[in-house]
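Right, one structure below, let's go through it.
Moving on, here comes chain A:
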Amino acid sequence: AIETPFFAERVATGKLPAIDQRLPEQPRVLDMQSMGRIPGKPGGTWRMLMGDQRDLRMVTLYSYARLVVFDEKLQLVPDILESFEDQDDKVFTFHLRKGHKWSDGQPFTAEDFRYYWEDVALNPKLSPTGPNVALLANGQKPKFEIIDPETIRFTWDTPNPAFLPSLAASQPVYIFMPAHYLKQFNPRYAGKDDLAKKIKDAHVKDWSALHERMSRQYRPENPELPTLEPWRNTTPPPADFFVFERNPFYHRVDENGRQLPYIDKIAMMLGTTNLIPAKVASGEADLQARYINFEDYTFLKHAEQANNYQVELWQQGYGARAALMPNLNAADPIWRKILRDVRFRRALSLGINRRDINRVLFFGLARESGNTVLPESPLYKQSYADAYTNYDPAEANRLLDLVGLDKRDGEGFRLLPDGRRADIVIETAENDTVDTDILELVGDDFAKLGIRIFNHPSQRDAFRQRIFSGQVIMSMAEGLDNAVPTEKFEPDALAPSAESQFQWSRWGLYFESGGSQGEAVDMPEPQHLLDLLHDWRHSTSDAQRKTIWDEMLSINADQVYTIGIVNGTQQPVVVDGNMRNVPKSALFSFEPGSFFGIYMPDTFWYDVKSE
Partner candidate 1 sequence: MLRYLIRRFMIMIPTLFFTSAIIFTVINLSPTDYFSNYVAELQAQGEKADMSRVEFLKREYGFDKPPVERYFLWVGGLLHGDYGYSFEYQLPVKDVVGDRLYLTILVSFSTILFTWLIAFPIGIYSATHQYSWADYGLTTLGLLGLAIPHFLLALLFMYFANVWFGLSIGGLMDPQYLNASMSWGKVRSVLAHVWIPVLIIGTAGTGAMIRTVRANLLEELQKQYVTTARAKGLHPFRILIKYPLRLAMNFFISDIGSILPSVVSGAELVAIVLSLQTTGPLLIHALQTQDMYLAGSFLMFLATLTIVGVLISDIALAFLDPRIRLQGGAR
Partner candidate 2 sequence: MSETPDILRVNQLRISFQLQRGALDVVRGVSFRVPLGKTVALVGESGSGKTVISQAIMGLLPKAGSISGGQILFDDPLKVDGGEPVDIARLPRDGREIRHLRGGRIGMIFQEPMSSLSPVHTIGNQIEEALRLHRPIKAGEGRSITEAMLEMVGFKNPHRAYRQYAFELSGGLRQRAMLAMALICHPALLIADEPTTALDVTIQAQVLNLMRSLQSDLGMSILLITHDLGVVANMADEVVVIYHGEIMEAGSANDIFRHPQHPYLKALLAALPHFDMKPGERLTALRDTSGDLAPVMTSRRQTLAEQTSTAQPSTPILAVNNLRKTYPGKRSGILGKRAERVVAVSDVSFEIKRGECLGLVGESGSGKTSIGKLIMRAIKADSGSVVFNNGSGPVDVLALHGPAGRRFRTAIQMIFQDPVSSLSPRMTVLNIIREPLEIHNQGSPSEQTARVADLMSAVGLDRRFLNRYPHSFSGGQRQRIGIARALALDPELIICDEPVSALDVSVQAQVLNLLKDLQRELGLTYLFISHNLAVVDYIAQRIAVLANGRIVEIAPRGVLFRSPAHSYTQALLKAVPFPDLDHPLDFTSVALRGASNPKNWAPQFQDEGDPASLTPIDLGQGHIVLARATIDRKELVA
């Protein structure tokens, strides 16, 4: 392997072992050529602009180093793991890379998994609600075994098909922790006085708080916490400027034997998000998509030449850029009855002039579609996207008359059966101009159906609380988060399985809480969806999973639980003129893909002639 210039001095002075000692015996070798990429040279800093300290997790997302990862074709491949074995989704055996080390040079072994499982997941102080749900199959904990320092095994009695995807998720379930580092915060291992002093210095209440704070892996706030990611944070918070440095012990190399990542440093600058487009346009970021919107494209494009960058348009991965979500659990009984009538939902969907919206707001570049999977997904069918998305106000009006909204007032607006005007307050989270504009246009369309709508944006949190309590009749939000799934992904978003599903949040809560809160599903189709979800969880073959997915998608399309407006909208991505290996066009989504993560930013590099 070739030594990285960044470390040359430290290696020379003996502060760091040489490259061959740092890499695992079997590093993960990426063959750039076969991936259609160019092998590069190390160096440079990736400047990115972020909003607040929470965005530190973007580096974890962009890095996308997981035990197993999805490749660009959404196939699961080992990454940190050297390999894994999966028997009927019940028994999982993981093989670590021999000689793999944490960023502080300490070996990464089975002990790190044991520490997590025994000392964190099963510790009632650190995990008051028990281990993460991904580690439970049918509510049961697995059997955890250490076969040897490089091999571990999880065993369940029933299938747990969600286990591996959850490890590869953008926000992964961490089932290992740097034990050697964290033991100093755990009274089981640490000296009492030593720990007491640490607790006092950190101004925390007890060891669990200290442990909790020091062990955040997803949001790398603690510069001392050893990591396996390509870059490690070097700036203690609070700060407005975080610098990440390359991990000398990172496990990936290119075909030439150069240790990845190519880019030495990440400089993350925090600030007001509204200013980010302007700052990007003045050349203050090297690769940026977050906090840039479609409307900024023109502005960014105009400064392309002057500041030597390119603006690419990637495709957003939502099931819908915006979808109306009639609340089937609305507290108002009259409204609930109407909202649950499929004809009403279909009528609203037919009443939206999607073409107009697409033309006015998205330059016709979006797809007029229901809230469903994208064509990029193997599960896509045209019929899902097209269901009730043609503009047919006459049919819409006919349907509305049928559902009992046939009476109108003097101004021609429809009345509810109890005589109230059928005004709909559509609530949204935060103040997003695009949302406002969409609703403005939808409002004009609905006015033709004799229904007036009002937009009420509120703080995201308050907004959700209102939905959860059933006060909201209809909301608008993004559609499916993961709109390019394969059958291996859990189809939970299609069934009432979570409180955060705004069309049926109380049913979702019922499911989530195991029946202790919320309301039981009392409509046949949603119940069927739930059954299908249950089937998927116990499924054992991909074929079976695919049929379940198909059925759930078609029920959702037919029942129009959420009224998608457009999807496939564009996400501008600004790339520095000298940065190589960044795809021209790709899918930009959190799940799957970790935004840039799936395209492996550790393979991006700066092509600077002079150097």
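The set was built so that all candidates are chains of the complex that A comes from, given by their letters.
In this section, a residue touches a chain if its C-beta (ideal position, glycine included) is under 8 Å from a C-beta of that chain, and two chains touch if they have at least 3 such contacts; residues count from 1.
Nothing here was measured: the structure is a model prediction, and the numbers come from that model.
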item: Given options 1 or 2, the chain of this complex that touches chain A; value: 1
item: Candidate 1 contact footprint on chain A (complex, rising order); value: 47, 52-54, 125-132, 170-171, 203-205, 208-209, 212-213, 221, 235, 237-241, 243, 267, 269, 271-272, 274-275, 278-279, 282, 284, 429, 459-465, 481-482, 500, 590-591
